[in-house]
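The other protein chains are all here in position, but one chain of the complex has been omitted.
Now for chain A:
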Amino acid sequence: MTVDTTHPRSIPSADWVTIPDLYADPYPIYRHLRAESPIHWVPAVDRYLVIGYEACHTIELDQERFTADETNSLMKRSMGHSMLRKDDPEHDVERKAYGGVLRPKAIKQQWTRVFEQSFSTYLGRLREAGPGADLVTEFAAPFAAENLRVIMGFENATQEDLQRWSQTLIDGTGNYADDPDVWAAAERSSHEVDVAIDEMLPILRDRPNGSLLSALGASGMPLEPLRANFKMTIGGGLNEPRDAIATTAWALLSHPTQLASVVADGRWSDAFEESIRWVAPISMYPREATRDTELCGLHIPQGARLGIAIGAANRDPDVFVDAESYDIDRPRKPHLAFGGGNHFCAGAWVARASVVNVALPGLFRELPGLRLDPDRSARCGGWVFRGVTSLPVLWD
């Protein structure tokens, strides 16, 4: 698989890229970078940014050359050493311990009614807030958080706790500025999660209930990786469905012809998959080169810190026609929003079931005339995680 040619080109440097510009809108930057090379050294983020589809896809399938177990990982500091930062076979053992909890059978038997209950609760909250409400804070965030709380088995926490834990642990993972307040908040949440796990474990051992904590407690996974995997799941299991709901709703409300087609033919899955291609909720994740190697004709030095920018890969014009546009009718190609290979998102089916089957059709069914608020426009942000952060909406 590895072709080591004798004259790989060196990787160009992009000194002009800044974090604030990436946060505001990374896509013009990726278009500019793409014209020159699929990989760039970006000093502002202290990484080689991999933006080409082929390059990203090759890396995620090759843990021998590109390890997930990154040196000096901020995620390890914030959340502990979870399976997301391990390679197989160590990763595989922990992944298998998740068992069937997040798979379609359990979703059908156990979680769909949880999603429906959460939908009813937070649709009520949105209605109470009234037209002009922010769809993210009044609906998408608490809906995603409550579903995650129940699936994980936190009977001793609230959806607000889950939201706070998720955000502060993720902030730690992205704390490149080494802000002591960010670390303090992450450590506080980390401790709270440990306490909540310690309290629930014996309860669920006596009364198994199909939740993730119940399954992990029975799996024999030692406490330290259990805690780390739980924090990773709190981080990854909340923002992504939240952002997918908000971004898809925003995309559909901005493209009325496509919305009409989705509503008429129940094409919620098409709307969702195109949305996470267009704006991948997890847009960048790290890998590290285990040795001097070559990718796309470029030389990558051993120890290189890589940023796998799947948000950019998902708009690679070599793969997707008119890639910058939201288009539910585009020719179907596999996007990379759930990652690929052994780290393929464990929550993919939960996301599809809760967002595609429940949240999106429910919102457009229950809120006739749902539309963007002409006076207050939606806000988007992020490049590591990206989504619609505020979405004021009106309805009849």
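The criterion applied here is as follows: a residue touches a chain if its C-beta (ideal position, glycine included) is under 8 Å from a C-beta of that chain, and two chains touch if they have at least 3 such contacts; residues count from 1.
Quick note on the criterion: contacts and distances are computed from a predicted model.
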Practice task
Refer to UniProt and select, among "2Fe-2S iron-sulfur cluster-binding protein", "Allophanate hydrolase", "Methionine biosynthesis protein MetW" or "Peptide/nickel transport system permease protein", the name of the complex member that is left out.
Solution key: "2Fe-2S iron-sulfur cluster-binding protein"
Handout entry: Per the touch definition above, residue among A:34, A:103 or A:305 touching the missing chain
Key = A:103
Practice task
Could you tell which one of A:317, A:334 or A:381 touches the chain left off the display?
Solution key: A:334
Practice task
Identify the residues of chain A touching the omitted chain, counting contacts across the whole complex.
Solution key: 1, 61, 95, 100, 103-105, 273, 332-334, 338, 340-342, 344, 346, 348-349
